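Note that this complex is displayed minus one protein chain, with the remaining chains in position.
For clarity, chains are labelled A, B and C in written order, and residue numbers in each chain start from 1.
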Amino acid sequence: MGNHHVERKEDHIRIVLDRKSSQSALTTGLETVRFLHNALPDLDLGEIDLSCTLAGRRIAAPVLVSSMTGGPVRTAEINHNIAAACQALGLPFGVGSQRVALDHGGMAGLGPELRRIAPDVPIFGNLGAAQLRGDDAFDMARRAVEMIGADALFIHLNPLQEAIQPEGDRNWRGLFDRIAALAETLGVPVAVKEVGFGLSASLCRRLHEAGVQILDVAGAGGTNWARVEAARATPDRHALGATFADWGIPTAQAIRQARAAVPGATIIGSGGLSSGLDVARAIRLGADIGAIAAGVLKDAIASQGDLEARLSAVVEELRITCFCTGSADLDALRRADLMPDQLPPT
Amino acid sequence: MGNHHVERKEDHIRIVLDRKSSQSALTTGLETVRFLHNALPDLDLGEIDLSCTLAGRRIAAPVLVSSMTGGPVRTAEINHNIAAACQALGLPFGVGSQRVALDHGGMAGLGPELRRIAPDVPIFGNLGAAQLRGDDAFDMARRAVEMIGADALFIHLNPLQEAIQPEGDRNWRGLFDRIAALAETLGVPVAVKEVGFGLSASLCRRLHEAGVQILDVAGAGGTNWARVEAARATPDRHALGATFADWGIPTAQAIRQARAAVPGATIIGSGGLSSGLDVARAIRLGADIGAIAAGVLKDAIASQGDLEARLSAVVEELRITCFCTGSADLDALRRADLMPDQLPPT
Amino acid sequence: MGNHHVERKEDHIRIVLDRKSSQSALTTGLETVRFLHNALPDLDLGEIDLSCTLAGRRIAAPVLVSSMTGGPVRTAEINHNIAAACQALGLPFGVGSQRVALDHGGMAGLGPELRRIAPDVPIFGNLGAAQLRGDDAFDMARRAVEMIGADALFIHLNPLQEAIQPEGDRNWRGLFDRIAALAETLGVPVAVKEVGFGLSASLCRRLHEAGVQILDVAGAGGTNWARVEAARATPDRHALGATFADWGIPTAQAIRQARAAVPGATIIGSGGLSSGLDVARAIRLGADIGAIAAGVLKDAIASQGDLEARLSAVVEELRITCFCTGSADLDALRRADLMPDQLPPT
Partner (left out) sequence: MGNHHVERKEDHIRIVLDRKSSQSALTTGLETVRFLHNALPDLDLGEIDLSCTLAGRRIAAPVLVSSMTGGPVRTAEINHNIAAACQALGLPFGVGSQRVALDHGGMAGLGPELRRIAPDVPIFGNLGAAQLRGDDAFDMARRAVEMIGADALFIHLNPLQEAIQPEGDRNWRGLFDRIAALAETLGVPVAVKEVGFGLSASLCRRLHEAGVQILDVAGAGGTNWARVEAARATPDRHALGATFADWGIPTAQAIRQARAAVPGATIIGSGGLSSGLDVARAIRLGADIGAIAAGVLKDAIASQGDLEARLSAVVEELRITCFCTGSADLDALRRADLMPDQLPPT
């Protein structure tokens, strides 16, 4: 029975929504990326082109709604809202971990209806690295993709979260090789993501060499899963949350280092992004796509309409950033002038 | 009818006066300019000479009251107070946007009476860059100048404000060329200003080469028009104010870069100046004139007397800064010693 | 009669437990040591090896409970709790100053029962440097060791504390030579420690050359004994606490400098450590062992069980830090990657 998994996910959502007890003690570093204002852009705001490609599909803007699992009641609804809003706006999204759904059958909105709601945008499946240990892991991964008609499969790496949560997977030996083998055989692209502590440059390089084409750095500065898990743990483990509150590679640094390490990979910049300006900053630092999870969670729970309004505002902020830097498209944004000395440290 | 224009302007004044919801998240950078104290100046405070020239007229001190529009009721009064106080003190001023007045006839104190109240000081007219798009634009610009007997015409650049306000002008293609053409034909000097996000060095250079002699950097650190407009917008756009709260080139940096880029231009340093010491700092960084808008708005609304007292205090602070740096005049102030390592970054 | 000594110690505990009035105004600097996160460690968390050797005995993890004296009632209990918890977890500990016990007979749990409770772990005796002045000092030191079957003897250096406390030892002439002589003759290793203001590099070098093998830097950033003593002093001396609130060598700097100065010594990093992550940071900077006093005081007073839970959490945090940096043991941790530019200044 996945019952305590389900409760755990409900806890997660409650704690994440209370930013005071789930927020990293670090900032993302994105706030240090300061664009040079162009007071006289030779542009029509309405004609700025934000479109690009991800996982083989054209998308309207480089904004991905990151993988989030919820409990049994909410998840179906959340997934529905995300799929519908993303389809309406032409944006890609990932589903939360499919582990429970795979173990207990297609529950929580993670069935074929998802692709029906969102026929045109990239959908990412999701499994934890530790799930790749089992004998039937590759079969499970294939089923995860098929179950929702995914265009790619996220494997999430969350060693600190696993180490802190009581029921966590503590043996991570050999998982790199499992990911490498999966990337070779799965059929759709394998994407690797952290959940808020960042992928280091050397890990990006090793994963890319092993065939992983898409890397989501999911850096520090947003949701801190050590704090979230410690808040759920027994009292004697509460201190672990405070201890690891400033753990991880800040998002801005993670993006820059990843881009320098793997020039050819698709890099998703995420971890604490809260606006379209943050997406622009991530892109300016080297990301292809910006992703947001906690920052849209409340609206994803509320309704499809709220989420659409929220995501529209994010896209509009990205468009305005292009406008006020004189960037006609994403390629121009990537070269936009910054204020002097305004790159964060590598 | 310009009715919603009028309401909008009333909103502006209300929001600007509430600094908490209109202030930039950045500082001007002027606070980093620290003069070296001279404890034994060989000067008579009363004889320090602050006079200089702007737009062909002699002024008593390099302090300009920046362009501000108000609603229909207040504007006439505000303009009257500004004109009378500036005339009394020998200071230059700009009027707010003349767009509505031009479209609907000479309302709101923006008629020939202005010049009668202030016969001796430089008056700057004001139009937005986006208004130059129309066929009759140059004719309109000429009428703007004539209407108030202006010595020069400010063209304001406010792409971020336009992008955020619902009714904003979103198409800015070709406006640079329109400004260049206007500068060639208008008869009085064309001056270009931002409204609080700064002119970049390269834009200053291009404008100057195109014939614009006066550049008001209007940098970041004071009123943030993204916040002001977002506060007025529909709820789903409120977030844009927070997102762009730290946008723009801080005033100190804008002045230094502008001066380095266009040594021969008249540079007005503005954006968040709040005292005569700030004016002195702007001048020390390369500005010819310091300008203030929001910092005198309350007194400009209150009465001519209040505004005169406020502007006198600003001039006195500038004079005291000269005294305590041993500077007999503005040329000496420009070379006044600073504390070591006290120039902000270029 | 050591009666006012006893009261003094009770005061100490009360004031130390109120962190607001005993905390240094400095930080330890350890917070600037930021490990590079490894999102895919090739490790089993349960098999990470934290064991090492101290004072000739194998210990389960490099975590020492520092010397603490209490008043007459609590001390016996505190010492019992510390000894039992450390024995259960395989951790070393030091006792508080044995001066009063030596002067008045084996009171306060500082007798042979201590070794019986903790037969397997390193126990450190404790005397103040100023006590070495007397003729019978070396005899007293020998008795201090025998009394509890100690593996080594801490000599604590606390000149600022002595200078501020009314009853303090103010004459420190010749004490270096006394320590050097003791180190030669005592039979068990002499270890030297500060109490929260740090040992400088040059003092570490001189002590090491004189035969002191173990150095506990006890740097600034945690308990500030100037504040503690000033709080107890007459009103006219209260100000001294605030004055010296930022005195001392921050722990991170003290460790780095000590390691550079005495590569061959056993270095204990302490002063303000509050978690296993702090222990890991101390080790990464060059310490062999991390030590904690005030950070476990409350639990040491509460019960053996509480202290055991607290120390287990510290060890677990250290283990998790190894895991998330991909370090299989302490040697690997010593070479773990840091975030770029994340070493504090030497």
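The criterion applied here is as follows: a contact is a pair of C-beta atoms (placed from the backbone, for glycine too) under 8 Å apart; a residue touches a chain by one contact, two chains touch by 3 or more.
Computed from a predicted model, the values in this text were never measured in an experiment.
Engineer: List the shown chains that the missing chain touches in the full complex.
Structural biologist: Visible chains that the missing one touches: B, C.
Engineer: Quick one: which of B:Asn38, B:Asn171 or B:Gln213 touches the chain that's been left out?
Structural biologist: B:Asn38
Engineer: With respect to the chain omitted from the figure, which of B:Glu10, B:Asp49, B:Glu113 or B:Asp337 is a touching residue?
Structural biologist: Per the contact definition at the top, the residue touching the missing chain is B:Asp337.
Engineer: Which of these touches the unseen chain: C:Ala39, C:Ile59, C:Leu157 or C:Ile214?
Structural biologist: Of the candidates C:Ala39, C:Ile59, C:Leu157 or C:Ile214, C:Leu157 is in touch with the missing chain.
Engineer: Quickly run down the residues of chain B that touch the omitted chain.
Structural biologist: Residues in contact with the chain left out: 31, 34-46, 274-277, 309-310, 312-313, 316-317, 320, 323-324, 337, 339-341.
Engineer: List the residues of chain C that touch the chain left out of this view.
Structural biologist: Counting only chain C, the missing chain is touched by 129, 157-160, 163-164, 170-176, 179, 194, 197-200, 203, 207, 220, 236-237, 239-240, 242-244, 246-249, 253, 345-346.
What we mean here is this: only the chains that are shown with their structure count from here on.
Engineer: Is the chain-to-chain touch network here best called a line, a ring, a star, complete, or other?
Structural biologist: line
Engineer: If I superpose chain A onto chain C using their CA atoms, what angle of rotation comes out, to the nearest 5 degrees?
Structural biologist: Chain A sits rotated relative to chain C by 90 degrees.
Engineer: Measuring from the mean C-alpha position of chain B to the mean C-alpha position of chain C, what distance in angstrom results?
Structural biologist: Result: the chain centres lie 62 Å from each other.
Engineer: Residues of chain B that touch two or more other chains: which are they?
Structural biologist: none
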